[in-house]
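With one protein chain held back, the other chains of the complex are shown just where they sit.
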Amino acid sequence: MSDKRFQPVSGFDLPRFAGVPTFMRLPFAEEGSDLYKKTDIGLVGIPWDGGTTNRPGARHGPRQVRDLSTMIRTVHPVSKTKPYELCNCADLGDVAPNPAGLEDTLERVTKYYTRLQKDGIVPLSVGGDHLTSLPVLRGLSNGKPLSMIHYDAHTDLFEGYFGGTMYTHGTPFRRAIEEGLLDPKRVIQIGIRGTMYDGEDIEWGREQGVTIIEIDEVRERGHEDIMRQARELVGDTETYVSFDIDFIDPAFAPGTGTPEIGGPDTWTAQQFVRGLRGVNTIGADVVEVSPPFDQSGNTAWVGASILFELLCILTEAHKARG
Amino acid sequence: MSDKRFQPVSGFDLPRFAGVPTFMRLPFAEEGSDLYKKTDIGLVGIPWDGGTTNRPGARHGPRQVRDLSTMIRTVHPVSKTKPYELCNCADLGDVAPNPAGLEDTLERVTKYYTRLQKDGIVPLSVGGDHLTSLPVLRGLSNGKPLSMIHYDAHTDLFEGYFGGTMYTHGTPFRRAIEEGLLDPKRVIQIGIRGTMYDGEDIEWGREQGVTIIEIDEVRERGHEDIMRQARELVGDTETYVSFDIDFIDPAFAPGTGTPEIGGPDTWTAQQFVRGLRGVNTIGADVVEVSPPFDQSGNTAWVGASILFELLCILTEAHKARG
Amino acid sequence: MSDKRFQPVSGFDLPRFAGVPTFMRLPFAEEGSDLYKKTDIGLVGIPWDGGTTNRPGARHGPRQVRDLSTMIRTVHPVSKTKPYELCNCADLGDVAPNPAGLEDTLERVTKYYTRLQKDGIVPLSVGGDHLTSLPVLRGLSNGKPLSMIHYDAHTDLFEGYFGGTMYTHGTPFRRAIEEGLLDPKRVIQIGIRGTMYDGEDIEWGREQGVTIIEIDEVRERGHEDIMRQARELVGDTETYVSFDIDFIDPAFAPGTGTPEIGGPDTWTAQQFVRGLRGVNTIGADVVEVSPPFDQSGNTAWVGASILFELLCILTEAHKARG
Amino acid sequence: MSDKRFQPVSGFDLPRFAGVPTFMRLPFAEEGSDLYKKTDIGLVGIPWDGGTTNRPGARHGPRQVRDLSTMIRTVHPVSKTKPYELCNCADLGDVAPNPAGLEDTLERVTKYYTRLQKDGIVPLSVGGDHLTSLPVLRGLSNGKPLSMIHYDAHTDLFEGYFGGTMYTHGTPFRRAIEEGLLDPKRVIQIGIRGTMYDGEDIEWGREQGVTIIEIDEVRERGHEDIMRQARELVGDTETYVSFDIDFIDPAFAPGTGTPEIGGPDTWTAQQFVRGLRGVNTIGADVVEVSPPFDQSGNTAWVGASILFELLCILTEAHKARG
Amino acid sequence: MSDKRFQPVSGFDLPRFAGVPTFMRLPFAEEGSDLYKKTDIGLVGIPWDGGTTNRPGARHGPRQVRDLSTMIRTVHPVSKTKPYELCNCADLGDVAPNPAGLEDTLERVTKYYTRLQKDGIVPLSVGGDHLTSLPVLRGLSNGKPLSMIHYDAHTDLFEGYFGGTMYTHGTPFRRAIEEGLLDPKRVIQIGIRGTMYDGEDIEWGREQGVTIIEIDEVRERGHEDIMRQARELVGDTETYVSFDIDFIDPAFAPGTGTPEIGGPDTWTAQQFVRGLRGVNTIGADVVEVSPPFDQSGNTAWVGASILFELLCILTEAHKARG
Partner (left out) sequence: MSDKRFQPVSGFDLPRFAGVPTFMRLPFAEEGSDLYKKTDIGLVGIPWDGGTTNRPGARHGPRQVRDLSTMIRTVHPVSKTKPYELCNCADLGDVAPNPAGLEDTLERVTKYYTRLQKDGIVPLSVGGDHLTSLPVLRGLSNGKPLSMIHYDAHTDLFEGYFGGTMYTHGTPFRRAIEEGLLDPKRVIQIGIRGTMYDGEDIEWGREQGVTIIEIDEVRERGHEDIMRQARELVGDTETYVSFDIDFIDPAFAPGTGTPEIGGPDTWTAQQFVRGLRGVNTIGADVVEVSPPFDQSGNTAWVGASILFELLCILTEAHKARG
């Protein structure tokens, strides 16, 4: 049973729209504090979008996901998982980025996650654009390539942009594979779609051994079959989960930088995440929620809902690891 | 054949965006007027959201549903039902609520629907938050428990909130069952989903005999099978239909107080309502349309479209009862 | 291989949000210019909504579709079609309409498309309301009735409005059939739904031989079966394709004048258009995108995405014709 | 003292967001009804924007102004005028326009206002685009040129558009002067601003004797001095008042078709209308509120507030005439 | 010099859009904590709108003002006041209201502010609707009538609504005067405007001795003269300041429940608050920010900016009292 101080504020005590909004209404655990030291799962914001080649705004994602996440209750409706009874979960605040410094930010995030890794805290991150996943992986991999289950409309396996720019939100996983942070043979990308530049990203990925499931295959085979394949692919290896909100159709999640029509609905997205049960997840993120492109907050509400799904998965996996 | 005065204004005569907006462009029938006395089906607004524990605004629902409903034409596209030829339908205006008085409002609405019941008018209501269904049931039940088919993301069977508050939009049907207004064994709730406080509402409901169909079962069995069960459950008993707009996925109907992702699309919602044909419906409502959370009016358009579906059902049932 | 000058600006060179927005970032080919003379497929805007009986704004459609279309890349993700290698495609600008002159505008558009037809340019048009399709057909038919595959929530086969007004966005295809521009036996309408005035439009259409597929049939039979029927119906005759954005459910494309709930999602819409492969398409349009009813631009993004699907179809058909 | 049936519903009885929205919550008086026959001041909607050369949507103006007008109370805060005690005021509904027929609509509106004039009802109209003022003047002038006080950013004195189109929302007052409906020497236009085509409209107006006050003069002289001039100019002649919402700066009233920056704020606009006291006003309008360009309803709220100011002026003038 | 722990996070260290949003990026001081005990000025949210007779949503005010307040820097641009060097300021979180219980909420808030008063913390509150000011005054007055400087479009001195409802956001100051919480002869209300029910509120107020400055007087005399009068009126008595966001014109602050056009701009509003220098302020509030009516957050940005103005005033007054 978890520490009482790690229980979220109940909506029966304080209405869900009230109070200072932390992720899931969890306690805020400052670095080095007593709470921090007892934290198992740390929810962290990475408010940065300096790698965005298209529509910006994901820097505002963590703030709005925090806001909307206060509408999430405490028990999973299907698995009945009670994450706050399984582990000590806390909001660790945001990594301090440099909005005008790409390399500086990559270093700051890397350092932050290296520390978390050392402190034994499993991170559940909220971006930020997808380039933020790269320094997270740098911090977590610890010299050993990780597996990854990746939900997205795009592979993010591009070589470069704008005459040789190697670090953008379209390139993180190419860099991660090149740097040995990911084992491409244990990487699966689900939901890929949208018009293409030339397809070189997919080709390169498949050459490395990445399993890429395009949207028509998603529709044809369904979530159960694909998640069975994903679970088999990663086995019991340490697995990172990256969830780009643009995986979901833009009717459901319009607030994102690079929307692609023809995506899955939110129910399907939920099933995909629920299919992660049993996977040895050692970290996860939800990225690319861009509030300025959906001031209603609906996209952030979808993001917060997926975040809770991931939290249930992470707490179960953490518990399972003992 | 119905009275000529009860025909809606045609879009071929006066464009659909023109004119004073009554529900479905029907005549406004003031209480006690000649029109009122000849009304079979009365469309009524209950502009009140004082039971809302989360995001308010449903008080503005009737106004905007009226506005959007002027885009509805007169013939059902599938059943070919022509409601205005079957019965005399009219807009009765709004119940006068007390925005700052919860108990006062419950009494005002109860009194209003008691009168309607006495006057033999079948009500089709537009909320307002879901607590408004309680006084409607008080007015209609007339000492005999009603059956209910209920579309919603939530059971609304909670015990209480905020240290003992018994009347909120999360509790109406618990109160209704306790008060003997509903026969729980003839109540079916469809579409339940979203994170849970502790599941006590579902447990309590099932103990009373309520049939609760969660969203995964909806997806698995489909609308035809579930509506067959619903029709069997209620048989030919007097049945109330309550349609919470949050039954539908928030991508389709974002303007509501407590959205839950992973819901059905509008086509499925239409099929669920069409499955009510043959049920002895004696009243219905569409609730929880909250215009401030969707200033585009799209949610109200969905609400108006569902309202027409319900109107076809109610007029057919009324005609069938003779 | 196409002329180098007809290549769109790459998002790797100039970010997708930058530059003067032409359709698909193609070159602008002024009438009579050298580029114009070499153009195979001309993308044309018809910014006019004077035939709109309900909510206006489609006059702003071409502008916003141009804006959003700059996010489209160059290769089709499923068919791998590279339209810009198959044909010379260009943005021809907008037809100059008369916002306050219905008949004048019909003449202007007819004249414009008559010229295009004479100049051998295959038009891919962006409306504008659906009445704009009528003068396009007048320009293209050249005395020989065309076939048509038509995606829409409405038949647009009405006789007239407002006491005898024969030209509105609800009547273009009745006029086109009456004028001999379309062969009704080779016309198929897919996606029809929504409440009805009296059904006379559908009756009349079926009497002429038009194949009308209502939404429930769409759901039941699926896109593959229906498109097989469509392809068989038109055979190798010259076929026009008209895509009303309200074919798609308003959750996905809210910015339109006459939304009807219960429509297909965008993935399904894409499959329907992809099913046009092999059809002898000699022109196409996307109409009824009304930006003021969706200032986010999401509807225009859907419109631009469908436009690219149609462009792939048109370029393949053009290439196939030699 | 006015008839009791002409009192608006009080916000103390029925909350201001409740009920079927008529203008100012006044009774709806159907043509020919007993109420109609006793009506002194008729509020009328003209939901038509077929003369709009730029951004459409004013056809939705009357509907949204009705909605917002239910927030207006009954007593003027400065003059203490109680319009509903001075005269019988009623909502007469909307003139039925033809959205796809410019000339047809001009005739319909002319006929409607000719009848009102004959029936002795003073009209207070809500547009609609500014072309709607032309048929109103045709109905009211009765062979005798009227005076006019006109608040606007534009003169609406243009000769024609698009190669000879004589009837647009930029031309009504040129036509009215040409037709002898207005006496140009007793016409004053206040607030003119914005970039110019060539200035021919202003030149022509001044040649006819129209007094045109551009925005810098408005700022310099102030409302008191200008309204003194306006009152002197019209003396005790029958005077029409036309208020284009774009007179006000677009920060205050963005929902309009042709906004021009640098306009007066709403307080100043109120003072300008209040300066009409003592003028022999025989009709007035508020035009060019375009809800799709301000879905918040704020512009309609400004429009409704100005409408009440005009209603106070009209009822006082009507009372004064006996 | 204040405690170092009470310094807000700098925008040079952590970007202004990052981090868990507390008011002004101040530390969160939980009741009873060490920080709490050292707090001089406590910023408190009262997220409740159960007294709202018109458009709801002010319950969401504190959350969004917190969000936007993170863009406020630390030094006043005119007075050069550095509030965080003068006093220990902290975010105390929100009072837990009962969204479905009016009287319960009044008691909860009264109890909360009674405690604050006892603990010697000067409150700067963020509503919530204006009824929340009543229990704040009950908590602060301590048996001795306070003075009040009140910025608002409305007097909030109404007797009752809806047939005898005595507690709404239109009645707090009538109740406060009746209960002896305010000394009406030392109450000044500035900015009053908008159409009136019957003027009884103003009459009653003036009979009690309240100084009521209507908007035309505000425009005529200007802020300096009026604030001189206000300062003289309250002298050195303990003075509460209540700032209803609808004091400001709705073009600047549209997100509020009862907007009235013709109000002052934000620069003028700033001058009015700056005129409070030297007043013995013992508490203040900003109320009626309703985010659902301005999802852009602009109104909350105005609210946060005014909040900082008030914080400077309160810290100076607190410092002056020693």
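Labels A, B, C, D and E are assigned to the chains in the order they are written; within every chain, residues are numbered from 1.
In this text, contacts are C-beta pairs under 8 Å (C-beta built on N, C-alpha and C of every residue); 3 or more make two chains touch, one makes a residue touch a chain.
Here the structure is a predicted model, which is why all the values come from computation and not from measurement.
**Student:** Which of D:22, D:53 or D:74 touches the chain that is not shown?
**Tutor:** Of the listed residues, the one touching the omitted chain is D:53.
**Student:** Among D:193, D:231, D:274 or D:318, which residue is in contact with the omitted chain in the full complex?
**Tutor:** D:193
**Student:** Using the touch rule from the top, list residues of chain C that touch the missing partner.
**Tutor:** Touch set of chain C with respect to the missing chain: 13-15, 17-22, 28, 45, 47, 59-60, 62-63, 66-67, 91, 93-94, 96-97, 99, 295-297.
**Student:** For chain E, which residues lie in contact with the unshown chain of the complex?
**Tutor:** Counting only chain E, the missing chain is touched by 10-13, 15-17, 71-78, 80, 249, 251-252, 265-267, 270, 296, 298, 301-302, 305, 308.
**Student:** Please output the residues of chain D touching the missing chain, sorted low to high.
**Tutor:** Where chain D meets the chain not shown: residues 53-55, 161-163, 193-199, 214-216, 219, 249-251, 254, 258-263, 265, 293-294.
Note that only the chains that are shown with their structure count from here on.
**Student:** Using mean C-alpha positions as chain centres, tell me how far chain B is from chain C in Å, no decimals.
**Tutor:** Using C-alpha averages as centres, the distance is 39 Å.
**Student:** Two-or-more-chain contact residues of chain C, please, as numbers and ranges.
**Tutor:** Only 53-55, 161-163, 249, 251, 265, 293 qualify.
**Student:** Think of each chain as a node with edges to the chains it touches; is that a line, ring, star, complete or other?
**Tutor:** Its topology fits none of the listed shapes; call it other.
**Student:** What are all the chain pairs that meet the touch criterion?
**Tutor:** Every touching chain pair, ordered by label, is A-B, A-C, A-E, B-C, B-D, B-E, C-D, D-E.
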